[in-house]
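Read through the structure below, which is laid out as structure tokens, and then see the notes.
Excluded from the complex is one protein chain; the other protein chains are retained at their positions.
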Amino acid sequence: MTKQVEELDRVIIRFAGDSGDGMQLTGSRFTDATAMVGNDLATLPNFPAEIRAPAGTLAGVSAFQIQFASSDILTPGDHPNVLVAMNPAALKVNSAELERGATIIVNGDAFTKRNLEKAGYAANPLQDGSLEPYRVHQIPMSTLTTRAVEAIEGVTTRDAGRAKNLFALGVLSWLYGRPTDVTKTWIERKFARTPAVAQANQAAFNAGWSFGETTELLDVQYRVPPATDVPAGTYRNVNGTTALALGLIAASVRSGLPLLLASYPITPASELLHELSRHAAIGVSTIQAEDEIAAAGMALGASFGGRLGVTATSGPGMDLKSETIGLAVMLELPLIIVDVQRAGPSTGMPTKTEQSDLLMALYGRHGESPLPVIAPSTAGGCFEAGFEAARIAIRYRTPVILLSDSFLASSSEPWRVPDVATLPGIDPEFAMTPAHPPDAAEPFQPYSRNERLARPWAIPGTPGLAHRIGGLEKTDGSGNISYDGANHERMTELRAAKVAAIADEVPPLVVDIEPDPAHPTNLLVLGWGSTEGSIRAGVRRARESGHRVATAQLRHLNPLPRNTGDVLRSFERVLVPELNSGQLAMLLRSRFLVDVESYCKVRGQPLFADEIADEIASRQ
Amino acid sequence: MTKQVEELDRVIIRFAGDSGDGMQLTGSRFTDATAMVGNDLATLPNFPAEIRAPAGTLAGVSAFQIQFASSDILTPGDHPNVLVAMNPAALKVNSAELERGATIIVNGDAFTKRNLEKAGYAANPLQDGSLEPYRVHQIPMSTLTTRAVEAIEGVTTRDAGRAKNLFALGVLSWLYGRPTDVTKTWIERKFARTPAVAQANQAAFNAGWSFGETTELLDVQYRVPPATDVPAGTYRNVNGTTALALGLIAASVRSGLPLLLASYPITPASELLHELSRHAAIGVSTIQAEDEIAAAGMALGASFGGRLGVTATSGPGMDLKSETIGLAVMLELPLIIVDVQRAGPSTGMPTKTEQSDLLMALYGRHGESPLPVIAPSTAGGCFEAGFEAARIAIRYRTPVILLSDSFLASSSEPWRVPDVATLPGIDPEFAMTPAHPPDAAEPFQPYSRNERLARPWAIPGTPGLAHRIGGLEKTDGSGNISYDGANHERMTELRAAKVAAIADEVPPLVVDIEPDPAHPTNLLVLGWGSTEGSIRAGVRRARESGHRVATAQLRHLNPLPRNTGDVLRSFERVLVPELNSGQLAMLLRSRFLVDVESYCKVRGQPLFADEIADEIASRQ
Amino acid sequence: MTATLSKADFQSDQETRWCPGCGDYAVLSAVQQFMPELGIPPERIVFITGIGCAGRFAYYMDTYGMHGIHGRAPALATGLATAREDLSIWVVSGDGDALSIGGNHLIHALRRNVPVKILLFNNQIYGLTKGQASPTSELGKITKSTPFGVADHPFNPVALALGAEATFVARTIDRDRHHLTEVLRAAATHEGAALVEIYQNCPVFNDGAFANLTDKDVKDANQIRLRAGEPIRFGADDERGVIRGADGCLQVVEVADVGEAELLIHDPGRGDPGPALSLAKLAQTPMAPTPIGIFRSVQRPVFGQRGGTVPATEDQLADLLTAGDSWTVA
Partner (left out) sequence: MTATLSKADFQSDQETRWCPGCGDYAVLSAVQQFMPELGIPPERIVFITGIGCAGRFAYYMDTYGMHGIHGRAPALATGLATAREDLSIWVVSGDGDALSIGGNHLIHALRRNVPVKILLFNNQIYGLTKGQASPTSELGKITKSTPFGVADHPFNPVALALGAEATFVARTIDRDRHHLTEVLRAAATHEGAALVEIYQNCPVFNDGAFANLTDKDVKDANQIRLRAGEPIRFGADDERGVIRGADGCLQVVEVADVGEAELLIHDPGRGDPGPALSLAKLAQTPMAPTPIGIFRSVQRPVFGQRGGTVPATEDQLADLLTAGDSWTVA
């Protein structure tokens, strides 16, 4: 039977089930297929808290959300229109966030008395009418999957049980007309060594697909036309972690400096360690240090040796690295510190996102120890941010803090792969002769400076340039220990001036619309880091409902773009949404004496577009 | 022969010599005698950098400065009018800072070829006329001392050599009419066990005194009348370290909580550890921890046990304590963190002073972790600051950072000893029953709050109140682990509100003169912490030369006094002098959007009154 | 009243949240079962833990508890123990928490002989952070952070403690409730610091790490049970034993080959920690025959209260304030 096809502009699906149900896999397979169709998309996994909770419990629910559309989208979406719930707990945890009238597809077999109890349901929601406002489809996925695979030679009942996520994938693939070959080839690759399992999964997928095609249950099929506003190029899906890893490796390649990452595991920064540790074959060294202090020290030691030293952590680890970062400021050596922010203070909520380390990045060390701070604003943007952090660290001989966060690190989106040849080169400009820069005095002056105020970087092994550096204040030029007051003041100013001068290479802050004298735009929404997608989406909605509002996103927090003050002053009002208690606002107010307003959200969640739209509406 | 007596209002003397010459002792003896006279005074020792340098070298010079006067004074003084130099190095190092026409008294015997070379003098300054602008008195102190003591039974030549500092003390005591009995009794007490040495020192002192009386060399004697504007009371000399130790012990007594200091040695904070470790007999426990992280942890562990937990350090140690301080913010337990600031960043200049840890104290931890910050402004004021820090920590169940600095810690002044009975009591209000506060729900709610938003403090050993706390976000009230977004936002706000509300108990910011409509005062000089003396002295000078200017000093940096904004706005211009690059200014600008101006000094020295006077003049 | 305490008195109202089958459950249950023996009321018992799966332990004990920050539990406990000698203080930590980030605090707590009992849950992996290598992970192990295998030689916790001047060092196994309880009892009665390494299975990220010592069919062949005053022998029929070889090193032998008289007599009370270290190093990883039990138990002054428990009186304070030269202005 042929079914009616409905065209949609955008869809938000959330796959939810028990940790054991393989929802992350289902989601990422659906994502790849969707990317192939040419839809624009954004995804966000949502894992349970660290320790694996008992099967079927609320704490054990794992989910994966994807928004895909025919025009460019900016976030994984606020409220799903479709929920796939593999068990009662998954339904309970996620139904609240659904939009009214959303479609719910459940694995009916999982709604046993026991599971309902585990999920804390007094009555079966599939029967008590509590799901009235939604369109609910009940499918006995376990049964149908078992039936589909039982014939296959050498398949255990366990394999059968686990294949039901592919059944679900089949159903959804049919429902949204996703290509099947991508999944097919993936299954073959993945289970090459266990043909029976491969067959089982393929069978389950097919069963799901034909279930959609044949049964009455699902009467419409949906079509989301490919996005047409996508620039040409090669694309792949990346999350912030992968993009950052690639950006750092790219910087290593373009600078010729082997990369050394020293890190101590911590959620959500561990993923970067895992990712980079796989690339030993291409000049990437990784060390799991005994703690964060050692990690920072090892990375700095490697920098002293002429490597691209990187260390990555999250809040608690940042506290511990601060003394070593201060040493790097004094040594004026390149060092990249990645802070994947999470909800604090203290241990806080390790798996939740937040932007509350900004002021610590700027001021979290004793003494006057200025350094550059960069914050990527999209998953793909983590590539440029990583590359840029390395470029600045090397060119200016300075530690650089890169502020990512839990949301950026795990959310993914299609990313246009850059052409390696187009990436800027980074010249480490190692000092090779005592006279460096050429006009400098001899003997070697490790604290002489070039036009960027950067000092010479002479690495061990270079004849004639043996020298000693350390954390004590040093004489301008020679670098010898100095307790002279005037010298200390000069060096303090030099360290600050060097960092401030980086602004020369910081792109200006760009407002997304030209001020139009006819209809003056009196409100600027200014964000920083990972909130860009939600802010732009929110602004877009506000505009659709007729509001005149502009937006801009800061990616360099120190130094700020040179035009920041002018931009702020060119608007009547400035709204600064942040996932903290107003840290950027505090900076801008003191720097520019502009009365910026804060929208603070400290709930361990990303910003939602709705919230921004509402904030804008409430101001106009 | 009788000599002419000249009356002076104030004198600044600097005693300088080799580390081995006992100048600190000479200075403190002179100080005690001066206190007895009833002069007001302020002193500042200046030790050589940590490691003891070879005798006679510039690096080995140790100095002690005292200013005393007949009217209240505020600082040890900028430029000495009298320099006592026991060797060429001492002369070389200190002559630059003398006021023109100053008196220089040198130990002529020490100006040997060898010593002159060690000091880097090409020619003998006593002969080459380079000291032309000064009144130089050459006294063969070594010779005269030896002669005075050689007769004494059982005195070694070494004893004789070492006694010359008492000869110098004798000369100066005569010159400024200091009482001799104080010194006499001190000598007896000090050398009770070695009568010969006692005799020798007494003889040397007497020799110096009669040298002054008899020789032609010194033709005038000076008289500095006692200060008359001193409130009645018992006085003693204290430096900031001693005063702080006493303040903490007083808080322990008034709260009934035994004091536990856990600390790791670091210049200049070690002195507090040394000081407190002597008082084990009166309920003061001290632990030298393995590092600063452990020190903070031990203090916090003691607080959990119902003690007054204190930890003290300087910049580099603050970096290391930050994670534990964040835990204390989350646990909401009392904890006092003393930061004796020194010149940074990194190891910096360990023996030099600076105020550059303010922003780190406020923002040096990941996540939103607000806490109170207090900064004493005089040596004596360290007593109140220590007491107040403890009072706030206990009443509000919060870590408190006390920002002292190298200058405050070592400078001394007469201090009016408070009457113990007048010290406020501090009630720890331990929770004894599950219902705490009385209207709270049972079972025990460790995160319920009283009117000050402070939570109950139930210490181990209390039956029925066993509970668990930790660094993970907790449910409002019960304190159970919570990953709920709304709860996290509420708790974040509660932690901030609690600290902000302390402002209710923070005394208002006091401007030293009433605004007089007739002659409007358009400039406010606003300082914080240890700069008070220099600022007030500078303002006084500016007024003497006719400038209308007001001054005020912040001792509470967080929360700020409630009237701070009004005060700032009531002046046309606000000048904020700081020993950093403008950290308080940054705070005030963002909080109040007032265009405060900075005077920044980052030379590892205290502020000088002259500098303030000049800054004021340049603005009027 | 303490006489009537039962296991239930030590179970908190918090739902235990470890993975199904986690060894932590067995240890928790054993500890709760053992606590009443102490004859100390729950309110005078404190559990201080670090961060990690093991760190959650504090929440499940109905005593006072602090879930500290990563690696710092021994420091927190040292402060509390110094301030409050009247408490029974227990630290629960993991192999990463205690030996990686917390290594320094651990060795200093041991050398100071702070009166705390430290339970080190060694699962040879980072559990809470989902499977990275730990300082006890064996060479070559593939983990999330070591896709090409662990390259660092592991610590042997018992050996480290012995080198750090520990006065009590023992090793036991999560699955052996009886042995575990015996060791807890000895640790509890020891005056001063006690380090108890507990081999703990992590079924999710490092399943079977101690199978050699826990699986019915092989455990007898691999558990070398140390008993004070007895010759060291093991095996289903005690057929194997430990001797000091001619080269001065310990070695495992067939008792039949050397004769019982040659066997090393175990003495945890030796002043010289050398023999205990030799035993600890008999097996670098629990894949070979491994000694369990009490390696060392000696007396040494305990790190205790410094300033006593009462603050100064007001008179003492008054004297202190005016100490040194003071003068009066009328």
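Going in written order, the chains are labelled A, B and C, and every chain counts its residues from 1.
Here is the rule we use: a contact is a pair of C-beta atoms (placed from the backbone, for glycine too) under 8 Å apart; a residue touches a chain by one contact, two chains touch by 3 or more.
Remember, it's a predicted structure, so these values are computed and weren't measured experimentally.
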Next on the checklist: Given that one chain is not shown, what are the shown chains it touches?
Outcome noted: A, B, C
Next on the checklist: Of the residues B:Gly240, B:Pro316, B:Pro399 or B:Pro446, I need the one that contacts the missing chain.
Outcome noted: B:Pro316
Checklist outcome for this item: Touch assignment to the omitted chain, from A:Pro463, A:Pro517 or A:Gly546, lands on A:Pro463
Checklist outcome for this item: Touch with the missing chain holds, among C:Gly23, C:Gly55, C:Pro154 or C:Pro311, for C:Pro154
Next on the checklist: Touching the hidden chain in the complete assembly: which of C:Ile69, C:Ile173 or C:Leu250 does that?
Outcome noted: C:Leu250
Checklist outcome for this item: It is residues of subunit A that touch the chain not shown, namely 32, 35-36, 38, 182, 230-237, 246, 249-250, 252-253, 255-260, 262, 279-287, 289-291, 293-294, 296-307, 309, 323-324, 327, 331, 417-418, 420-421, 443, 460-472, 480-481
Next on the checklist: Take the complete complex as the reference. Which residues in subunit B touch the chain that isn't displayed?
Outcome noted: 50-55, 59, 264-267, 270, 273-274, 277-278, 280, 286, 288, 290-292, 316, 346-347
Item to check | Where the missing chain touches subunit C, by residue | outcome: 100-104, 107-108, 111-113, 135, 151-156, 159-165, 244, 247-250, 264-265, 267, 270-279, 281, 300-301, 303-304, 306
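The rule is simple: only the chains that are shown with their structure count from here on.
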Checklist entry - Where the centres are mean C-alpha positions, what is the separation of subunit B from subunit C, in Å? => result 45
Checklist outcome for this item: Two or more other chains are touched by the subunit C residues 51, 69
Item to check | Overlap residues in subunit A, where contacts from two or more other chains coincide | outcome: 316, 346-347
